[in-house]
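Shown next, in structure tokens, is the structure this report addresses.
With one protein chain held back, the other chains of the complex are shown just where they sit.
Think of it as A and B in the order they're written, each chain with its own count starting at 1.
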Amino acid sequence: MAMSANRDRPEDSRYEEEDERLDCGRLLTDVWDAWDTGRSSDDPHFADCPHCSAALADLKGLGDAVRRSCAQEPGPPDATAVTARVMDLVRLELRPGRPLPLGEPEEDHWMVEAAVARMLRAAVDGLPGVRAGSCRVTPLDHEDPTGELHVRVEVAASLGVPMRDLADAVRARIAEVADRDIGIRLATTDVLVVDILDPVDSLDVFYEASGHGGYGEGNDGTDTATGDHADGRADGYGTGAAR
Amino acid sequence: MPGDGNQLTERVPDAVPSDEALLVVRAGEGDEDAFEVLVRRHGPTMLQLATRVLGDRADAEDAVQDAFVSAWRKLPEFRRDASFHTWLYRIVTNRCLNRLRARRPAADLDSVPEQAAPEHQASPARAAESRAAADALAKAMAALSPEQRVCWVLREMQGLSYESIAETVGISLQAVRGRVFRARRSLTEAMSAWR
Partner (left out) sequence: MTADTSRDRVAGAAAEAARGVPGVAFLRPGVADLLRTRITDRTQRRAPLTGNRTPGVRVGRDEGGGWRLDIRLVLRRGHRALDVTRAVRTAVLAALPEEPAVSVRITVTGVV
């Protein structure tokens, strides 16, 4: 083994320097390592040697105390209170994103990106076998913050739906909700399939069943004709070809 | 008003997708309801970790709270191919380490809490013995350095490999081995005195 004691940080120095040589000649670290790796029964010395046996008994005794201590715990802790405290703090530092124009450019009506994205994701979640992940909504022309908008949405989808049909359905649903439930002007919608939905997950959990009722199956999609990226490989986050 | 915890959390739409990667991305883009689902999901595990490391439930709640708020702030930079659980685990561990370091050593020995007794113990004698063992262990753990304590708890109570501990705490494998060894020696000495 290399000898490289770090004198600046005693805590990280080679612990063998503090190791203990038992009266039988074995190092305590070796005895305990053998126990850790399940090798202690392979070497008859451990059972025969009183020093090694005592060292192992100490470690077993400690392990027993750990088990008893953990068994004293009343089960997984209830995190309800800490969750509430965390969320109270989080809601004091929300990340709303930029304001996006509602209605006509001269109206001076706006909706923040996080709120728009949440409604669009909920709409996508309402489609069977699809879940929305990232959803970014930005002005198509960054020089014109009151102009038409561009949506880029990533989805996870169940196997079995043809990618192009899926993208069309997502695009149509987004166009429908953008117009009917929000009032933003969309120019383009890019749909990227980035993950395969676990069949268990795809059992249509709706974001909010009430209050959003009445979505028809979007079927025209004519106003969102561009940006078909739905052929991105669906092989997981961070690795899809469309990324 | 702030104690109205149950009411506040009932508001979470439990209809946010169950898939973790989607939730993490949504939370990173500012969807606090998605984040709330993550906090509820990982809260118990993180609280258990922090309680074991710190030996004190109230302290553990503070550490976990700090860790989650910090996670909310850092989420926009979170790399999505990383594991959210591992990332969170690391944040909680480091919050706990900082808290242990900030404790005054003298106060530490006095503040070891008595273990709460579960009410469903079969044998009173055995229960008392277990409780005594747990108390003795808690007192022995209070004598460890913060670094030893964290590494030892991750190893012996949380069941992490030396490699995982090195990654979680951000130190070398060799340093982890050294800390766990020193913790074991200190604890076995203390516990053999108790037995």
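The definition used in the following text is that a contact is a pair of C-beta atoms (placed from the backbone, for glycine too) under 8 Å apart; a residue touches a chain by one contact, two chains touch by 3 or more.
A quick note: this is a predicted structure, and the numbers were derived from the prediction, not measured.
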Omitted-chain contact residue, chosen from A:Arg68, A:Arg118 or A:Arg131: A:Arg118
Contact residue for the chain not shown (choose from A:Asp23, A:Asp108 or A:Asp141): A:Asp108
Interface with the undisplayed chain - residues on chain A: 88, 91-92, 94, 96, 99, 102-103, 107-112, 114-115, 118-119, 180-184, 208, 211-212
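Rule of thumb we're sticking to: only the chains that are shown with their structure count from here on.
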Inter-chain centre distance, chain A versus chain B - centres from mean C-alpha coordinates, in Å: 20
List of chain A residues in touch with chain B within their complex: 11-15, 18-20, 28-29, 32, 58-59, 61-66, 68-74, 76-91, 93-97, 113-114, 117-118, 121, 125, 131-136, 154, 156, 195, 197-198, 201, 205-209, 237-239
Touching residues (chain side chain B, partner chain A) in the complex: 2, 4-6, 8-9, 13, 15-19, 21-22, 25-26, 29-33, 35-36, 39-40, 43-48, 51, 57, 61, 64-65, 68-69, 72-73, 76, 79-81, 115-118, 129-131, 133-134, 136-138, 145, 147, 156-157, 171-172, 174-175, 177-179, 181-182, 184-185, 187-188, 191-192, 195
